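Please read through the structure below; I'll follow up with questions.
With one protein chain held back, the other chains of the complex are shown just where they sit.
Chains: A, B, C and D, in written order; residue numbering restarts at 1 for each.
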Amino acid sequence: MTYALELKDLRKSFGKTDIIRGVNLAVNAGERIAVIGPNGAGKSTLFNLISGRLQPSSGEVLLNGQRIDGKTPFEINRLGLSRSFQITNIFPKLSVFENLRCGLLWHTGARYSFLRFLKNLDEANARTEELVRQIGLERKRDVQAVNLTYAEQRALEIGVTIAGGANVILLDEPTAGMSKTETSHFIALIKHVTTGKTLLTVEHDMGVVFGLADKIAVVVYGEVIAFDTPAAVRANAKVQEAYLGSSVADAQGAGH
Amino acid sequence: MLKLNDIHAYYGKSHVLHGVSFEVGKGEIVALLGRNGSGRSTTAKAIMGLVHAEGQLEWKGQDILRKKAYEIAHLGIGYVPENRDIFPKLTVSQNLLLGQKGAGKGSRWTFKDMYEMFPRLKEREHTEAGVLSGGEQQMLTLCRTLMGDPDLIIIDEPTEGLAPKIVELVGQYLQTLKSRGISVLLIEQKLTIAMHISDRALVMGHGSIVFDGTPDGLRADATTRKEWLEV
Amino acid sequence: QKGETVKIAMIEGLSGPFANVGQNQLKSWQFLAENLTAAENPAGVKFEIVGMDSKSSPQEALNLLKAASDQGFRYITQGNGSNVAVPLSDAVGKANERNPGKEIIYMNYAAVDPILTNEKCNYWHFRLDGDTSMKMEALTSFMKDQPNIKKVYLLNQNYSHGQQVSKYFKEGLARKRPDTQIVGDDLHPLGQVKDFAPYVAKIKQSGADTIVTGNWGQDMTLLIKALNDAGLKVPVYAYYAGVSGTPTALASGGDLEVYQIAYNHSNYTGRMNSVMVDFQKKFGDDLYTFSIYNGLVALSNAMAKAKSTDPVKVAAALEGLKFNGFNGESEIRKTDHQMQQGMWISKWQKVDAKNKYNVEKTGYTFAPVKYLEPFVASTPTSCQMKRPSAG
Amino acid sequence: MANSTSKRSMSGGRIAIWSLFAVAMIVAPLIFRSSLALTILSQIGYLIIICLSYNMIFGQGGMLSFGHAVYTGMGAFISIHAMNLAAEGSFKVPLVLIPLVGGIGGMFFAILFGFVTTKKAGTTFAMITLGIGELVASMSLMFPGFFGGEGGVTSNRTYGTFMGANFGPQIQVYYLIAVYCFICTALMFAFTGTPLGRILNAVRDNPERVEFIGYNTQRVRYFAFIIAGFFAGIGGGLAAINFEIVNASDSLSGVRSGGYLLFTFLGGATFFFGPIIGAVLLVLASVLLSELTKAWLLYLGLVFLLMVMFAPGGVASLIMMNLRVVKFGRFKPFLPLYAGLIVTGALLVVGAAALVEMVYHIQLNAALGPQVHFAGLTLDTSSMGSWLGAAAVALVGLGLMEIVRRKFARAWGAAQEYIEAEIKRMEAA
Partner (left out) sequence: MEFFVISLLNGLSYGLLLFMLSSGLTLIFSMMGVLNFAHTSFYMLGAYFAYTISGVVGFWPALVIAPLVVFALGAAFERYCLRRVHKFGHVPELLVTFGLSYLILEVVQLIWGRSVVPYGLPSQLEGPLFTIFGTQFPKSKSFIMLVAVLMLVSVWLLLTRTRIGLVIQAALKHPEMVEALGHNVPRVFMLVFGGGAALAGLAGVIGGNTYVTEPAMAGAVGSIVFVVVVVGGMGSLAGAFLASLLIGVLQTFAVAMDQSIGGAFQSLGMAVTDKTFGYELLQLKISQIAPILPYLFLVLILIFRPKGLLGTRED
């Protein structure tokens, strides 16, 4: 069978440093995966490799069975993979509505058109309105993105990510910087907007991880040391040692 | 050491702090808690002279309200901002170098100390800080401020984006600081660690201090927690 | 028409890079207009010259032409830059055709592109300077008699003026001195050379004994500096050595042999000398654009002949007009409105007893070397003048 | 950024504005009748197109170009050659369509050069355009065949008639330009509401993210550049018709490109209509200001410095800020304050300008006597009185203006505070 996303012996090094050291991972369509691991383990790098922001040194990335390594971010996006960023990355001078609409313009077929008016793109506009509601920013619909609060910006970030209707979604620390209540709202939101889609998310908040994920991939020092159900991962001694830190061993030493 | 009395702060025309008063003593770890947007980061910026503030602000008996940020830094207050503000195009060691004031002589802290504290940084010593992982950047900011040899360090959400294990580690290091006579004003979201290591806890709500007491006192005060901390 | 005031709009770059030249010429016009003698002003009119700043831009000049026309000017003058002169002449022609009764005469005192009196000649345009073909004709005639000139190096700016200098010089020389050799014919982009040393090295390598250049402004002064720096003592025949500023720069350079080919030099006696001296006394600046003098005298003569200041009549009177210019008898040729006049080769040297006029207070002067009669410098024209049908 | 999603056709306000724009263009030549005024109006017309086209890449696309004159200029050259061919009869194109030929010319060169320049953004883009601009300007002088040498290429626009007009009289040319100006402005405005227009804004704000929503940023920039090149070429074509001559030194020079940048910015690059103001100012500054005073370059430099420092959003942003105050009904108290500012400012300007004029007079025209005519006064550079008087007027003006300015600043702050609060309240409601 084909996986929604499959990584085959993926490697990446910067200069002499190997950061991703042979990652194999296969994700079924519709699965929610949490990617966890110590700081600097290579989680964001992994996302960068998948989404085309970085080119792998070797190995393969397959999206629905199709090779996508070596492609540019926009090509990959057009094939149905979308991602968010650890550091908020939206269009600061555009309104919430415009941000979201930009997110789906390509995918509703508007492309580079300059012969049609945006306001006549009924399908795109309807979907954008829907998105504004979904991420709960109706009241801020016409506010410039810079003027949103942090949490709202994070919500917008997710909104822009899912706008295009991609089937595979990568979220990098979506809840970072949010308070507990905000986080739980937010998790609900993520669950809601990604139903039926394949989701990979990086998280440090274990509450979130265990609440959201069907499966957890643990990345340590550029390798996946475990890929299993939450319960199994929680029980895994290696994971405890390397990441969860029940004892205060030196996490940085892991992998040496 | 640090004394705030009726501090008001503004972003342009919007009034954010409405009379904040508290003190931080020598070698004390004080946790400043509160919801998002309650004004904790603004308090830190007000102390550093980074926002327009009014009221009384004293450091070691000296009025520092109208002083410039670099003057305040020279008087011994270190600041670790919440959004990290690392210098992306500079290497890790250059970032640390900028933390030093003057030649960095007589500082309690050396490069070696920093690299021992976070060996990960040593490995990435000559890497541009911009490509560091989120967590590595967090470590870097903390170390950079320590290089300036402050007597009081204001840390805004230091554990954000850190793996659980590292969060514990940071907690330990803050206590090490305290043992070296350095005061810490810790702005936190993660109650557990803050309550665990701090000597005193402050709770902020709507731009003023609504609770000032010990962690134990806060644990006992369910109404305050409910209303201002949404635990 | 006696006692009438004739207003002339001088459309010229009065600010920007060529401001010093334009300002000097504006003063020259005004000064000469005020100081014409009765003999020079047979019409007895009062000339009033108003400066209008075109910033050396052709489009601005065209705007100013409209402005001048609005303000009732019937005479305009311009000279610095054929890039302005060509459009201006063209626009004057069109405007006169489209607005009968509001004709304007254009006195061109310095734009030397031959095209203005050839392919693009225009009934309302009169050129007081000698065009490039005339100057090269004169220069080659001079060189014909200099046996020690054997190898000539041409260095010019790569635009129409420089290209024309090169072209007409080569033509003339081939006719008059087929034995001489052109050992170099270099064109460089206008105003882009910061250091001419490489060109000097090339000149030296070519073994040239004479340099001919139409360069002006910085391209001229930097060339001379580079020649002096390298100690390459090859005589330079230049077009524009006397323009505002260039002499000052030349004087601080060294003692290179520089010749100028122009319709004048700086050591006239009599009337022109007193004009120059008075001008220098009043403005602390040199009067070097003598064609302005000819322009005023010619206009006044034509007005006297036409007994009117109406441009239509004056234009007709200017055609073929003979008058007494600063070089003596001069004629505005009827076929193309090109003034026929003598040319001078003068030499850049320290002032001495015979040549006293101190150019730009540098202690140097352009001393006359040889006068070439009008017929020598005269060149044929391809102009097919379209005259307005009478009535 | 006023964009509504609902399928409302043009709102009443918008219709009013466009009608006003059209009416203004129709009646302007009836009010300003001199031939100079008419050429000025004509130039404003095509410069509006050019500045708007520049702002397409600069304001909307974040591409700082130092070489926009390349596209207007090449458009103009191609137009003028087309006119000459048409007059000969070998390329039958009526004059009214010549601007389109120019547009295609501009577009052709935008396709050619844009291919390399738009691969990059930011400073790199800016510097490539600077280089290409210098190259084209220098090369054009070397090729008299196409560029007509120093004199340029001339033509005659009256080679045919269109609905009884032969375009000899300037007024006919003006209306031709006005029609083009209106249509092009409308088209460029329409562009801001198209998918490409919006994505162009996104590319300006955050090119990286655009790649992750499916767009090729280079392509987006390239397409926008080509479209801008087309309109620039139309502007050039109209210029060619207007002057009947095209000249490398005017049309292709870096100074021209710089002018488009400066005045687009001065007009206000963040608003669609900013460059229109910029175009008007550009023509007025270059044609009229230099007529008024010899010190025009000094004034221009000063105005720039002050505008950039105190109104970095350009004239358009000043207007919008005041409109906002009007919208919230807080404008009344500012009327007397503005009057005060204008009066005291005028004092300051008159005094300072008198000083400047006297200095220039000494520098340029001292030999013509000490009298300077300025603003209906006769000043005497040799008399202490004139100097002291002018200085006194300037100082008094400055002092009074400072007083008014403080008042103004306080009132302005209060008004803004009120508006912010009001907006918050509305959001909360």
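Quick note on the criterion: contacts are C-beta pairs under 8 Å (C-beta built on N, C-alpha and C of every residue); 3 or more make two chains touch, one makes a residue touch a chain.
Keep in mind that this is a model prediction, so the values were computed, not measured.
Student: Can you pull out the displayed chains that the omitted chain is in contact with?
Tutor: For the complete complex, the undisplayed chain touches B, C, D.
Student: Of B:1, B:65, B:97 or B:210, which sits in contact with the chain we cannot see?
Tutor: Reading the full complex, the residue touching the unseen chain is B:97.
Student: Considering the whole complex, which of C:25, C:41, C:69 or C:158 touches the chain not shown?
Tutor: C:158
Student: Which one touches the absent chain: C:100, C:198 or C:328?
Tutor: Candidates C:100, C:198 or C:328; residue touching the omitted chain: C:198.
Student: Which of D:93, D:111, D:130 or D:318 sits in contact with the chain that's absent?
Tutor: Answer from the full complex: D:130 touches the omitted chain.
Student: Residue-wise, where is chain D in contact with the chain that is not depicted?
Tutor: Counting only chain D, the missing chain is touched by 64, 116, 119-124, 126-128, 130-132, 134-135, 138-139, 142-146, 254, 258, 261-262, 265, 295, 297-298, 300-305, 308-309, 312, 359-360, 363.
Student: On chain C, what residues meet the omitted chain?
Tutor: 17, 19-20, 23, 158, 186-189, 191-195, 197-202, 204-205, 217-218, 221-222, 225, 229-232, 244-246, 248-249, 251-252, 362
Student: Would you write out the residues of chain B that touch the absent chain, in ascending order?
Tutor: Output for chain B: 48, 50, 68-70, 72-74, 79, 81, 85, 87-90, 94-95, 97-99, 101, 144-145, 148.
Convention: only the chains that are shown with their structure count from here on.
Student: Which chain's mean C-alpha position is nearest the mean C-alpha position of the whole protein set?
Tutor: Ranked by how close its C-alpha centre lies to the overall one, first comes D.
Student: Of the pairs A-D and B-D, which shows more C-beta pairs in contact?
Tutor: Pair with the higher count of C-beta contacts: A-D.
Student: So what's the Cα centroid distance for chain B and chain D, whole Å?
Tutor: Chain centres of chain B and chain D, defined by C-alpha means, are spaced 50 Å apart.
Student: Nearest whole angstrom, what separates the Cα centre of chain B from the Cα centre of chain C?
Tutor: So the centre of chain B lies 77 Å away from the centre of chain C.
Student: Which residues of chain D touch chain C in their complex?
Tutor: Going through chain D, the ones touching chain C are 34-36, 38-40, 43, 138, 141-142, 144, 149-152, 154, 156, 168-169, 239, 243-245, 247-250, 286-287, 290-291, 294, 296-297, 364, 367-368.
Student: Name, in rising order, each residue of chain A that touches chain D in their complex.
Tutor: Listed in rising order, the residues are 51-53, 72-74, 77-78, 82-83, 85, 89-95, 97-98, 101-107, 110-122, 125, 128-129, 139-140, 143, 160, 163-164.
Student: For chain C, which residues are in contact with chain D within the complex?
Tutor: For this pair, the touching residues of chain C are 14-16, 23, 27, 30, 52-53, 55-60, 62-63, 66-67, 69-70, 81-83, 85-87, 90-91, 94, 98, 113, 115-116, 120, 158-161, 163, 187, 189-190, 192, 282-283.
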